[in-house]
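Of the protein chains in this complex, one is absent; all others appear in place.
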Amino acid sequence: MSESINADRGLTYPGNLGCPGCGASIAINHALKGLGEKTVLVIPACCFAIMAGPYPMTALKVPILHTAFATAAVSAAGVRAGLDMQGDTETTVVAWAGDGGTFDIGIQSLSGTAERNDDIIFVCYDNEAYMNTGVQRSSATPYGTRTTTTPGAGWKRTRKKNIMEIMAAHRIPYAATANIAFPDDFIRKFAKAREMRGGTRFIHVFSSCPTGWGVASSLAIKIARLATRSNIFPLYEIENGTDWTLNLEGDLPVGDYLGAQGRFRHLTPEDLEQIQQEVDADLALIQERVAATRVRKAHLKPET
Amino acid sequence: MIASLRPTLLFPVSRTSTEANRTGSWRFVRPVYRFKTAPCSAACPAGIDIPTVEMLASRGQIHDAWAHICRENPFPAVCGRVCFHPCEDACNRAELDAPIAINALERYIGDAGLAACSPLVSPAAALLQREVAIVGAGPAGLAAGYFLTQLGISAEIFESTEEPGGVLRWGIPSYRLPKAVLAAEIDRIAAAGVKIHCNRPVNPDTLAEMAARYDAVLVGAGLAAPLRLNISGEASIIDGLAFLKQVQAGSAPVASGEVAVIGGGNTAIDVARTLLRQGARPTIVYRRRRQDMPAFGHEIAAAEAEGVRIVELMAPVSAAADGNGVRMTLQPMRAAEVGADGRVRAVPAKQPPQEMRFKAVFSGIGAGVAEPWHRPADEADAIRLSHCAICRGTPTVGYIGDPVTAENSVAHAIGSGKQAAIALHALFTEGPEAVAPAVDRCRVGPGPALSMEIYLNGERSRRNGRVVTFADVNTDYFLRAERCAIPALAPAAAANGFEEAVATLKPRDALAEAARCFNCGICNDCDNCRIFCPEQTILVGEGGRRSVDLDYCKGCGICTVECPRCAMDMEEESA
Partner (left out) sequence: MRQVLEGSHAISEAVRLAKVQVVAGYPITPQTHIIEAISQHCADGSLKARFIPVESEHSSMAAVIGAAATGVRTFTATSSHGLALMHEVLHWASAARLPIVMGEVNRALGPGWNIWMDQSDSLAQRDTGWIQLYCEDAQDALDTTLIAFRLAETVNLPAMVVIDAFYVSHTFEPVDVPDQETVDRFLPPLEPRFRIDVDHPQALYPMVGPAFFMEMRRSIQDGMEAAGPAFDAIAGEFESVFGRRHSAVETVGCEDADLVLVTTGSVTSTARLVVAQQREQGKRVGLCKIKQFRPFPAEMIRAVLGSAPRVAVIDRNVSFGSGGIFAREIQGALCPLEQRPAVYSYIAGLGGRDITPETIAEVLRLAEETPAPEAESRWVGLNPDVKP
C-alpha cells in the first residue's frame, strides 16, 4: 500500500468483538471524535464490556475502567473525584452504558450522580434490550417489541421509559439525544457536552442492533435514520432541565421504521396506528416545550 | 523493607490492542469500491464524465471541471449553449425533484475556461508519426482533429469556406451562439496543434491527392444540400439554411411582415427566430403534430415565448409568388398510425386545402449530403461504427459527422470525431481487427458514447459499465432542492435583437446547482463509508482513493448501503 494511506482510525483500534454492523461500534467512533483523547471511559456490564476487548486487549486508545453493572455513573463520579483531587480537571470522564445499565439496574446510581451534579458525561447507548445476554426486554424496550422474554403473543405491551424526561427532571445542565445515523449532530453534541464542564451531562444515543432487531447488518444506519425520521427517536437537547431545542423533525410514518424490523413484524395496522398516535403525541409534547422555552426566553430579553 | 513484601500483581488490565483479532475472518461478503456509470454520461453523445465534472464544480474547482470536460469535448462553451442535453433527460435526480441543469453548468464551466484563457492540455500520448487530413472544419472535423492530436497523430483540416466552424458558424444564429465564443474555442483547438486551412475546398481529385500524401483522410463535409419540398412553385420559397448563412455573413435582406417557415426541426426554429429578430412575424407551418416536431423542446418553447406562431398538421401543397408575396396552398392533415420510422404519420384530413398569404416563405426542413463522396459508398469495404465509417484500403478514408450519424447534433458530431480518432489510432497501432474491440472497450456504459479517458486507460477505465438507476441512489442523503433558474432575457427583449437570449449562471448558483448532483456511481469523498464503518476499516490513499482493510472488515455492508451514489458493491467471498 502507498505510504500516504491515511490509516487514522481515531481513538479506536480495529478488532473489537462487536457483531457485524453493531451500532455501538459506530457510536463509540462518533463519540470519541467529539470527546477527544483526554477522556476516560467507565463501562459497566453491557455489550461494550465485551466488545472493548478481552484481557489483555483493548479496543480503545483512551483509558477504560470496567465496572459492575449498576455502577456506571457513580464509578465515573469516583474517577472524577480522584482526578480532581490530583488537580486533573481537564480529562473528561464518561460513563458509557447500555440501556440496561441506564434505564434499569443503573438508574439509581445515575439518579444519585445527576442529583449531585457530578462532573461527568453519562452516555446511554440504547439498543432497546439486553442484547449482550441474548435480547431480553428492558425498560427501554419499546411497546410492541418481541424479545426472548417478551416472545410470541407476549410481546411487550408497555411503553419505553422516557429517560430524557427523567434526566431533565434532575435539572442537569445538559441532556441530549443523538443518533448514530446523524454523525454531525452526534459529534457536535458530544463536543458540546465535553465543553460544558462542571455538572452531569446526559446523552441518550440511539444505537441500532441488527442482531437483536431482526435487521440486516448492512441496514444498521438506515434503520437508525428511520427512527429519527419517523419521530420515534427525535433529536433534541434540554439545557438545565427546562430549555428544550428540537434539532430535527421527522417526516415519515412509524410504519416505515417498524415494518423494516423482525422484532415488530407481528404488529397489525391497528397497532401501528396506536404507536403513530403515541409518537405524534410525544413529539407534540416536545414541540410545546420548545415553544414554551422560546416564549420564556423572549420575556427574559432586556427591552431595547 | 515493607516494600519488599509487596506481592507481584496479576490482575485484569489490558495494555495491548485488539488489532490481534483479525475480525476479517468473520466475513463472508466483502465490500468493494466499484465505480459505475452515471446515466447522464451514458446519454451524452460526447461521452463527458458529467458526475465528476459536477463534483469538481461543486467544490469550486472550476478549472479542473473544465479540463475534465475537455478530455472528452473541446467545446464546453459551445455545447453549453447549443447542446440538446439528453443528459438532463437521463438524470436520476429528476425522480427526486428536477434534473441537474447540466447544460447550463457546462456553459458556466466553459465560459470560465474561456475567461481564464486556459490552454487545452494534451495527454502525453506517444507521437505516432502519422498524419491525417480532415475535410471540413465543422464540429466533427474539429473534434476529430483535436482527439487525433491527443492521440499523438498530427491532423490538418481543410475547410472550403473562409472561416472554420461549419454549422456552428453558419447554421446556428448568434443569439444562441455568439461568434466570439465559437472562435475562442476553435482557436484553442488550433493552439493545441490542429492545423486548420480555410478557403481550401476539396473535390474528388484533391481528395485523391490528399490520400496519397496522408496516412488517412477523414471526410466531415456535413449536410450542405437543402432538402426540397417537391411542390409546385418551390422556386418562390427561400432556402432557410442559405438565409441563416447570409444573416451570419451580414448579407441577408431584412424580412418584415407575415412570413412562413416550413418545417419542424431546429433549422425551422432558427429561421423563425431569426426572422422575428429582423422584425418579421413568422409562422411555422408543420405537417405533423406539434409534439412530433423534431426540434429541441426548449427551442420550440423559446420560439413561442418570443412570439413565433406554430401551425400544426398543415402540409404545403403549392406556392405561388405574386408581386406582394407568396400564396401558399396548405392541406390540413391528421395524425395516423405509427410509421416504420416509429413516428406518428400524418395523412391528409378530409377538409379541403386552405390558402394562406405571406410576405415570404422559408423552408427549414433539413439538408442532405451535397456530394456523393461526402459519405461512404454502400458497397465500400468499410468498418462501420456507430458514429463513423472507416473505409479500408489505400488510402484509408473515414467519414464523420452528420452524413454517418443516426442522429444529427453538435454533440453527436463531436462523438463522431472522437470515434474516428480512436478508430484510426487503433488501426495505426494494432491493425484493422483491433478497431471494433478498441471502440467497444471505451464505451460509456452501454454506449454508443465513447470516452477518450477510457481509451487512454485513465481513471474512468476502471468504472463498471452498469448504469446507476434512481433505485441505486441512497436518497436519504439528498434533500429536495430547487433546480437553479437559468438566467435569460425576457422573451420580448430577446426577440428584439441578436443578443444572446440565455445568460451564463452566476457563480453561486452554479456551485449550488452542481452540488445538487448525485454524482451517480463515483466517489465524491463524502466519507460515509469511513464515518459509518463500525470497524474503522476504510483507509484513504493518495488522491482520496479509499480502500477496505480486509484484515478487519466484518462484512456488515453498511458502507455499501450508506454510499449515497452506488460506488460500492458487496461481493461474496470466494471459498
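Lettered A and B in written order, each chain numbered from 1.
Quick note on the criterion: a residue touches a chain if its C-beta (ideal position, glycine included) is under 8 Å from a C-beta of that chain, and two chains touch if they have at least 3 such contacts.
These numbers were taken from a predicted model, which means no experiment stands behind them.
Screening A:V42, A:I121 or A:V135 against the full complex identifies A:V42 as the residue touching the chain left out. Contact with the chain that does not appear here is found for just one residue of A:G10, A:P63, A:G214 or A:P253, A:P63. Here the missing chain is touched by one residue of B:R6, B:K350 or B:R508, and it is B:R6. In the complete complex, the hidden chain is touched by one of A:T89, A:Q108, A:T133 or A:T242, namely A:Q108. Interface residues of subunit A with the unshown chain, by the touch rule above, are 37-40, 42, 49-50, 52-58, 60-68, 70-71, 74-86, 91, 108-109, 111-112, 115-116, 118. Residues touching the missing chain, restricted to subunit B, are 1-3, 5-15 (touch as defined at the top).
By definition in this document, only the chains that are shown with their structure count from here on.
Note: centroid distance subunit A to subunit B, computed from Cα atoms, is 51 Å. Subunit B meets subunit A in the complex at residues 12-23, 26-27, 476, 531-537, 539-542, 547, 549, 551-552, 554-558, 560-562, 570. Residues of subunit A that touch subunit B in their complex: 1-2, 4-7, 9-10, 12-23, 25-26, 29-30, 53-59, 64, 66, 180, 183, 210, 216-222, 225.
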